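Here's the structure, in structure tokens; my notes come after.
One chain of protein is taken out of this complex; the other chains stay put.
Up next, subunit A:
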């Protein structure tokens, strides 16, 4: 296995082997979540928040996923201060050094 440690403000997207991930805020906790929607592979990183930020809605077919269920597929990670360490298999890791588009605006709670 491989451990990678990065400053949290240096990236928001990465690729491990053939899988893309993005940094998803779950409250104060950063989660390195899979970008691919489990339905048809839509870009979850461009999804909008719903249910008072408890869910993420895929922009392709409007499927809404609880953040805690997305986290079950996330990379195992530890944030310590402003750094995050994550564990991967011994695959190639590509980190985008520029911030890629993400859509994490919170929706109003009324749509819960």
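Definition applied: a residue touches a chain if its C-beta (ideal position, glycine included) is under 8 Å from a C-beta of that chain, and two chains touch if they have at least 3 such contacts; residues count from 1.
Please note the rule applied: contacts and distances are computed from a predicted model.
Only one of "FAD-binding protein", "PepSY domain-containing protein", "Fumarate reductase/succinate dehydrogenase flavoprotein subunit" or "Cupin" fits the UniProt record of the hidden chain, and that name is "Cupin". Mapped onto subunit A, contacts with the missing chain fall at residues 1-3, 26, 28-32, 71-81, 85-87.
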